[in-house]
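Heads up, one of the protein chains got dropped from this complex, but the rest are sitting where they should.
Coming up: chain A.
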């Protein structure tokens, strides 16, 4: 695997990762997002409906929390998780946790980390963890790590230090176990940067992890609400400055468009795409514009349209959802609102997704009101496509030195 940087502008990296996958012939452009999955499947989507979406990322994210309990089955299956879930054509990255449903704290020890699946807690030592990865055979996987220093409001230096020490120990153990496993030679370990909110520990984690033969780095502990991310952004810059340029930097728990751009400016390459899923679960559709091309007339129309949406949204923004405990953002519209009952426009005019090409806001509204399963399917198709389109525009903007315009456009639409 090789990362070639095309250019770096204001800290933002544009590049291409080559020689990916079991056959070594796949590539991935960065900045990129990963396809979010639950139990090995895009939420609500079958293979058929998933492949109606344009711009599906080359790499999908699997979560160990949803797959660890199926370890025995996969071990017996022998052919790896990709084939088991019907995604042999996709590159696969296995993270520890599901960014949407973070796990309860207090279950990391010096010897083990726990993940939480449908059947309950699965405790993993380094050996067990690697045995599971051996059954999964992903292309990349997040190393076993201690991410709990970032859970607490103001984690003590001691706790931050412990998270770094433990994670390095886990990393060294896993690397050793990987050497002993033929099956795992083709899988790449992603080292995890920990350290809570303590600068010294963050730097230590970055430097030490970078010394190991990992394929890339996961920046853990930056998730939370927009406020907490903002206070951690300065940490982020310092951390990425310590990392080698030629290895990809992933971040977990950050998926909102405005936050994505902030992180790209601080040297992050790869993101999770759970945000469109959360939007779907609250019956909403992404409508934010990422068309940064300066066309005065269009911009005015967009602005007016956006202003209107923002105005209305401010009144209704405090809609909490059941499963995700997230508030609606100004990047989206809520199709449950009565005003969409007779709106025969597509979700987003000009969008080329299956939902916008075939259905209307009125129809989606009806499906939501009647609690029909198809609502989730259609909204997921639209929200994924819209989000993948956003990432495409980031790469295009970087290519043509227009990221500042894109950022300005996104910030204008952020709450």
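The working rule: a contact is a pair of C-beta atoms (placed from the backbone, for glycine too) under 8 Å apart; a residue touches a chain by one contact, two chains touch by 3 or more; residues count from 1.
What we mean here is this: contacts and distances are computed from a predicted model.
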Name under which UniProt lists the unshown chain, selected from "Queuine tRNA-ribosyltransferase catalytic subunit 1", "Protein TRANSPORT INHIBITOR RESPONSE 1", "ALA-interacting subunit" or "Vacuolar protein sorting-associated protein 16 homolog": "Queuine tRNA-ribosyltransferase catalytic subunit 1"
Per the touch definition above, residue among A:184, A:367 or A:410 touching the missing chain: A:367
Residue touching the undisplayed chain, where the options are A:66, A:150, A:167 or A:330: A:66
Options A:85, A:254 or A:284, residue touching the unrepresented chain: A:85
Touching residue (missing chain; options A:13, A:44 or A:407): A:44
Touch residues of chain A, complete complex, unshown partner: 38-49, 52, 66, 70, 73, 76-77, 84-86, 118-119, 341-342, 344, 354, 358-360, 362-363, 366-367, 369-370, 372-374, 376-378
